[in-house]
Every structure is written in C-alpha cells, then in structure tokens.
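What you see is the complex with one protein chain gone and the rest in place.
Chain nomenclature is as follows: A and B, assigned in order of appearance, with residue numbering initiated at 1 for each chain independently.
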Amino acid sequence: MYSMLIKLELKQMLRSRWMQLVGVLFTFVFTAIIVIQQMALPDVEGFTRQTASFLNVLLFLLPLFILTIGSMSVAGDVESGWFSLLKTYPMTRKQYIAGKYIASVIAFLLVVVVAFGVILALGGFLGGVRLPFIFIILTLLCILIFVSLAIAVGAFAKTRLFALSLSLVFWSIFLLLISYALMAIGTVVAGHVLQKLTIIAIHINPVEWLRFGYFIFTDQASVLGPAFYKITQFYSSPLGYAVYVAVTLLWIICPLAYARLLLTSFSERS
Amino acid sequence: MRKIGFALLFFLFMSQTVYADFDVQEAINVAKPGDVVHIPAGRYQGDFIVTKPITLQGEEGTKLAGVKNNPALRIENTANVTVENITLSGKNKAIVASTVDGLELRNIQIKDMHTGVHIQRSKNVHIHDINVTGSEGHYAKKGNGVAIFKSEDITIEGNTIEQVQDGIYVEEVKHIVVQHNKVTNSRYGTHFMYTSDAKALFNTYVHNVTGLMIMMTTDILLERNTIANHFDFNGYGMLLYDVQQAKIKDNTIKNNRTGIAMQKSSTIQIEANDFQMNQTAIEGSKASEDTMASSNNFTGNILTARSDPQGFQLVNNYYDDYSGIDLKDNGIGDTPYVAVSSFGQWMVRQPVYQYFVASPSVMLLTSLDQQINKTEKNILVDKTPKLAVKQVSEKNKINVVQMLVGLFLTLSSLWLWKRGISQ
Partner (left out) sequence: MKKWMMIVMLSCGVLIGCGERTYEPREIVSETDVCKICNMSIVHNEYAGQIALKNGDYEIFDDIGCLMEYIEANGEDEIGAAYIKDAAKNEWIDVFNASYVYSKDYWTPMNYGVVAFDSKKAVQDWMTKEGEGQLLAYKDLHDFKWGIHE
C-alpha cells in the first residue's frame, strides 16, 4: 500500500508537464553556464568565478523549482480533493507526508542526475569538466531541505495558486531579501553587530546554510573573511560537523512536522 | 678543555654525525686577507666569526652548527668576503653580517633555523643560490629567510625560500635587485620597507599570506613576477602601502584573494599584467589621481576593481566580462566598461561584508549595478576597454571516461523517468 503511494506520487510528479519543462530548463541553464565557464577560464583550485557561478546557479534554480513544484503538488492534492480521498484509505497523515517527501526527492534527484549527466558528457567531449564531490553532496542536501520546506508551504497554502505565490515569496526572502536587509543594516550598525546578525542569518536561512556548508567542507572558509574566523573554525572541527548535520536534519524534520500538524488540523476541520 | 668538549660532543652525536678534527675558527684566524679557507666535509659546531676579507669554501657535506642562540657564522667590519657551499644549522640566526663592504653568499643551505641570513649596514652584497627552509608552525613565531637592514647596493637572486616569516625582508635599503627567487608558504614573499630604488623581477611567490608587501618605499619596479595562490585571510598578491612611483609590469597574478591593493600610494602604474581568477583583481584606497591600470588582462576575476570614492584610473584593459561590442572595429569597445559595484565599494569600507562575496544576492546586485552605473561614469570606469586579443586555447582532448559516464547517467536517468511515467 505504502510503496504504491510513493510510486503513484512519483508517477504523477514525473508526468507533470511542468516537471519535464523544469528538467529541460535546469539541464540547459546549468550545462550552458558550467561548460562555458569551464572553456573560457583556466583551471584553478579554490574559490573562483567558476565555482561561484556553479554555486549560484545551484542556489538560484534548485530551490525555486523545488519550492514551486513541491508545494503546488501538495496544495493540489488538497485542492482537488485527492487528499480527502486518500484519507478514506487506511493511511496516516505521517505516511502521506513521508510518501510525498520520498517521491519528490526521487523526482528531483532524477532531474539533477540528468543535468549532471549532460554536463559530464558535454564537458568530457570538450576536454573534461570538474564536478567536485562537494557539489553533489550540496545538491543532495539542497533537495532534501527544500522538498521538506515545499511540503510545508503546500500544506499551509492549500490552493495551488496560493502555494505558487507563497513559494515565490519564500524563495525571494531566502535568496535575496535577507541578504539585502543585512547589507542595508550593515551600513548603519557596527561591524561586530553585522557579523552577529550574519551568523544568525546563516542558521535561519537554508540557502545561506548550504552556501556556508560549501565553504566549510571545501576548506575555503577564508573566503568569508577574517570576521568569521571563529565560527568557521568551530564548524571545521568534528563537533562543528556534528552540529552541521544536526541543524541540517532540523531543517528537514521541522517543516515536515509542521506540515503534518497543518494537515491534521485541516482534516479535523473538514 | 676544547678537546674534552669535542670528545664529549663526539660521543653525544656519534650516532648521527661525526665531527671532523679540522678547526674552522683557527683556520680563519691564520688566513691572510684574500686567502681561500677550505673547510672539508664534516659537522663543525661553534659561533664562527670572520673579520677579514677571505673566502670560506665548503664542499659537499660541510656543515656549520650554531651554539645556543648565537649565530652560526658572523661576518663583521670587513670587506670582500665570500662564503660558499656550506650547510648551516642551529637555533637562531644562520649568518649575520654587519658593516661589510663586498659580501657574496652562494650555494648555502639553511634548515629549521629561526632566521636565515641577517645583513645590516653593509654595501655591495650579492646573495645567490641559497636555500632557506624554516620549521613548521605559525609564521608569527619564525624569523625571516633573508633580511637586509640599512644597506646599499644589494642583489638577491636565484634563492629558494620556504616556511619562514618574510622570505626576503628589506628595510632602509638603497638600490636593491631581487630576482629569480622563489618564496613559498611564508608570511610575505618579499617585504620592502623604507626602501628606494628597488627592483623585483622574475620572482615566483606562491601561497604566502601576501606575495609582495611594499611599504613606505619610493621608486620600485616590479616586473615579470608570478604571484599565485594568496587566498588565505588577509591575503594579497601585492600590497602597496605608502608607496611612491611604482611600476608594476608584465606580472602574472593568479588566484589571490586580492591581486593588487594600493593604499595611500601615489604614481602607481599597473601595466600589461595578467590578472586571473582572483577574488578581487585591484583594490585602491587613497590612491593618487595619476594612479593608473592600463593594458592589463582581466580574466575570471570575481570583482575586477574596488576602491574608496577617490578611485583610480582604468585605461584600455581587456575584461572578459565586458559585454559591449565594437561596431567601429578599432579593437576598442564602443561602450565604457563599468567596474564599480555597490558591493565592492561597501566591502572597502566594512570588511564584514566580505561574507557576501559572490553570493546570489550580490551577483544580482552587481549585474544591476552595471546597467545603472553606466550613466554615471565617475570612478572605476574604463572608457576604452580592449576587446579580446588572445585566447587560452588548451585542453581540447576528449575526456572519454567522463563523457561515457555522463552519457550513461543521462540515458539511464531518462530511461528511469520514462519507466516511472509509463508504468
């Protein structure tokens, strides 16, 4: 019954025109940027424009696609009555959410694997492209965190249109608005205040969290500047790694738990 | 007494080294000016001193070791001394030369010492083909590879220095040439202070905190150096502080946190250098009006230039992220290149902003900036950007394994996708 649900969800997900379009778009943009950069620039270790754009494309596109598609899929279930129908089966809210989560993660993994496959194939044809291991891990984490967020957004929105707009709001807050707010605050407050606010932002913004993780795990923490020496030192220690994993898990579990809460109260009301 | 001491030491070190019974200091003492004192292979301990114009010549396996914190070899108040083919060891300084007119040091190996060569109040010094390797550990606890104080007419060439504080430290020196040296894993590759008429040519500086640190110096030429991988905290390829009349030409500046930084400096010419893959290529604050970067190639830098409101001039450089076109077909872009970005300017003022370097939000902001600031045209704008001249054409071999892996991944995931739908 349970694996049936995952299969069904996955099938719906992969069938959706939107998902297929996203797959093509993601692959195209990603490949174009990476391969062009790779061809034009010399090969250098460390943080360069090439790695920066790699990271940025990942952080820009993947959360956008996951948030919109994921949230709309959950909200669509509620809107179309499919969720109410599922309730008549012997299945708990928890199982529904877990099934949705696993199906979505698999679907987005497929998209990413297609994209990486094309990059490798084309890059290999043009002389070899570097796809660092940490990027693959980061992509995985990105999918795991944002699918969870997307489900929470969808459960909150309950209609497809609201889910879409809410996703866009969240996406722009995570990607842009928090950073811009910090930068604006930084022009008036002291350096150490900005530094502390930034550290808070790293923990409450999954996009910053992933970006921060990139610098920590590639041993390039110095890119972030001397002001962040202490915190990067901490996160580069074994204890820091453990905390990183713990916070990442929180980012996955909390939204799912919240979504369950929302759906439970919804089904009790209806 | 000395014999007993030697005998004791002999037993002490017998397992690793054998002391030769040649007395180095005695041989120096009896030598006449102009003599060549040949030191046979072996390990000699003591604090040796030279006060007359002689040549000390070792051979393969000649080792001098300092006692306690004393320098292994001192050269004082004399002229025309040559030291060659010797390995030095000990705790503190290897060679100290004070008030020497005419000194040549060559083929000298120095390992695990605090400071390599220390020269003060001397003239006509030529140091070449020496090798200094410092110990492991933080640079704050180490000394310099080669340090020159208050001297004139110095040439330092072909040396290899690693793991020290400053590879070559130059303070209050007139007329110095530093060339064909290689300094790695130290604090500063070469550090000039209060120096005038200096040249640094054909040197290689890799992975120090800062490659070339130039402070309070007048009239310096930096040409054809390779400066790479200075990307740690506070790392710079070159940092010029309070420098007048510098010419920086034909250098390759690659993968540094900041390629060249100028502070409180005047009449700096940055010409025909290659800036590749730096986080920031050039930074200027309080640079004089005639400071100019011209005919350079900027490739793959995250930020081309940033400055305080004073700025500096950009003229006729090539920028790989220039988006204009050349309808006039004169090799020069029709629209100006705008290097100024709000983020870059903030970063000069408040270092904490460095956290946001190349973050998604900043990338968007910077591309907006380039559209908006085009109309302002005040600072950090190149009105005559050069268009592509040369292109790196390499790595065109097909990487078959990668290609096949990629193809396999693509096809198998597409197949899975299809199966997921049709099932």
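Rule of thumb we're sticking to: a residue touches a chain if its C-beta (ideal position, glycine included) is under 8 Å from a C-beta of that chain, and two chains touch if they have at least 3 such contacts.
Remember, predicted model here, so these are calculated numbers, not experimental data.
Checked against the hidden chain, the listed residues B:T62, B:T87 or B:Q165 yield one contact partner: B:Q165. Considering the full assembly, B:M216 is the residue among B:A31, B:V67 or B:M216 that touches the omitted chain.
Remark: the omitted chain is touched by one listed residue; of B:T204, B:Q263, B:N316 or B:Q370 this is B:Q263.
By the touch criterion stated above, the residues of chain B touching the omitted chain are 138-140, 165, 171-172, 187, 193-194, 209, 213, 215-216, 233-234, 236, 239, 241-242, 261, 263. Mapped onto chain A, the footprint of the missing chain covers residues 185, 189-193, 196-197, 200, 226, 229.
Going forward, only the chains that are shown with their structure count from here on.
Distance from the chain A centre to the chain B centre is 41 Å, each centre being the mean of its Cα atoms.
Those residues of chain A whose C-beta lies close enough to touch chain B in the complex are 7, 10-11, 14-15, 23, 40-50, 52-53, 55-56, 59-60, 110, 113-114, 116-129, 175-176, 179-180, 182-183, 186-187, 191, 194-195, 198, 207, 211, 220, 222-229.
Within the complex formed with chain A, the chain B residues making contact are 229, 231-235, 254-255, 257, 276-277, 279, 299-302, 320, 343, 346, 350-365, 392, 395-411, 413-414, 416-417, 420-421, 423.
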